[in-house]
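Below you'll find the structure I mean.
Here the complex is missing one protein chain, while the rest keep their positions.
Right, chain A next:
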Amino acid sequence: METIVMEHIRLPKVENVRLIDTVTSRRASVGTLYLTATHTIFVENETEILTETWVLHSLVFSVEKQASTTTGCPLLVRCKNFQVLQFVIPQERDCHDVHVSLLHLSRPEHYEELYCFSYNANSDREDRRKAWDFINLKAEYSRMGLPNHLWKLTPANHHYKVSDTYPADLYVPKSATPPVIMGSSKFRSRGRFPTLSYYYKENHVTICRSSQPLSGFSARCLEDEQMLEAIVRSNPRSDFMYVVDTRPKLNAMANRAAGKGYENEDNYSNIKFHFVGIENIHVMRNSLQKMLEVSEAHFPSMSYFLEGLESSGWLKHIKAVVDAGVFITKAIAEEGISVLVHCSDGWDRTAQVCSVASVLLDPYYRTLKGLMVLIERDWVSFGHKFSHRNNHLNGDPKEVSPVIDQFLECVWQLSEQFPCAFEYNERFLITIHHHVYSCQYGNFIGNNQKERTELGLQEKTHSLWTYLWKNRTDYINPLYRPDHSQTQGVLRPLTAPYCFKFWGALYNRFDRGIHPRQSVMEYLMAIREETQQLEEQLASHEMDRRAEDVEAIWASPPSNSSVGLANTPGDYSGLGGFLKSPYQQKEPENSLLILPWPQELRKPTDPDLSTNGDDQESGIAGLSCLSPPNEESAKDPDSDETAYSAA
């Protein structure tokens, strides 16, 4: 496999490359560009501290070679984590070679080429295997109280024989017999019959999910009707249920012409049918694209930004998902009525809506581990097509869509409204977003459980969840109070339009200039760590490695915030700087902002890059001598934004 990858690298090293600061467009740093099997690395010349920018090939969204100018040939690299890098390469031929190489490297044809299969491959197999058990869905269902006298585990989909996109273990009403399940699955797209997603212990009400029925204009299926009847009967408190079709009504009706469609209330006794009108993956993809154009604009006016935000429709779509979640939450918690959710295939909008409702209903999903479990259940196990949607392989661009991005944003929007209700912080959501695309961990590779099992991911790759759990102190929201009134029970968010804000921390993640220059969260986390460290020091001399790392991050005491505060003026002149000095001056080293990122995003997660000399290194002629000996200053192969922003 490595040799295939290596063949793509036409040019492993280019010197005198300039990296333009895309935010100000004025500053540039000169350095050397390296192409390795896994990363593009830019090493800046002539800085006292080694400044490197690493970009994982799997994070590259597009590579665009622009028209040559007198200074060289610009190469624009857009990443899936919204980093935008503009290189200027002196020779056009070199630029062409880098361009072609990157195009190949960033669009692998086979799963086996993905980074997760080479990432930290030499670690202990048994440890790795065990780490995957950290998130256990069986434990999750039993946490919900299943199986019980109303719901049972069905073996129907063992060996994925009923639906190849469903998980093997599924929960169905006790009264659903195998023929009913089989019959119902034949009447549903991709065999995705109605099955349990979330069980609300408090009143035995459930959220179920499925794909659309193959009803066309008039087709019926007795077993499918029996299946829904079984779900109604499994809720002793109500004699009907809601069927929520998350599509706009027009889309659902159009599907009828193709022999698909939605449930006819006349055929299903005891259902109330409801459309919530979330747009399809293509609309969402275009919407994000439009929003990114707005967020990337240089020095836009307020009106341009707000108009652009409006016309992108992005926040409208986010609101639609939250609204749907709120509708279901009300039905479950207040009315005590079960809900069946579907869209077309039941793996995009359905996953969004079910999981948003779960977050609203159950405080557990507002904890670190709870969110991991939720993503594992509603997204990974139920066959959200991560590899297609997140563009892991060279595939159909029409399959790409920011579906899980929207879910993460919904959670963020809620956390903005309830600052004390979530155990995790914004950084946790952004880190998950990052790794949904990075292919560094095996969790999101493939499109369904069957594929993942066949790929042997649990044997060959690492799990993101254990990694996040190990570093959980980075992701804890200091305002979280398990006993706070906001935290307990059901969240009832406002969904007025003004509650939905542009998520700059994600979409402008690398434009440090626009973020708050000081962060309350970081400050609170810092003082909490300080206190904890003092206590630990008192308690024992044996500090674990983790605490030492923490100390390293906060080498400059957080109370001394002025160090981090040395920021620079924005472009107040509006003319690209009529004033003579500020921008040409080299910024002081301390113009780094004070938002330190977790280790994983600033320091290597590999034990040691330079000694891991089997395959990863093979493309980096001469790079090993650049890797500093100690871990502290070695750069994370994953994303080196701190170094980048210092550039």
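Quick notes on this one:
Simple rule for what comes next: contacts are C-beta pairs under 8 Å (C-beta built on N, C-alpha and C of every residue); 3 or more make two chains touch, one makes a residue touch a chain; residues count from 1.
The rule is short, and it goes like this: contacts and distances are computed from a predicted model.
One subunit of the complex is not drawn; among "Myotubularin phosphatase domain-containing protein", "Centromere protein M", "Hemoglobin subunit alpha" or "snRNA-activating protein complex subunit 1", its UniProt record names it "Myotubularin phosphatase domain-containing protein".
Of A:69, A:122, A:218 or A:303, it is A:303 that touches the chain left out of the display. Within the complete assembly, A:486 is the residue of A:264, A:280 or A:486 that touches the hidden chain. From the set A:193, A:365, A:386 or A:500, the residue in touch with the chain omitted from the display is A:500, counting the whole complex.
Annotation: of A:417, A:443 or A:458, A:417 touches the absent chain (contact as defined above).
In the full complex, chain A touches the hidden chain at residues 295, 299-307, 309-310, 313, 315-316, 319, 417-420, 478-479, 481, 484-486, 494-502, 504, 508, 511, 513-520, 523-524, 527-528, 530-531, 559-562, 565-574, 578-582.
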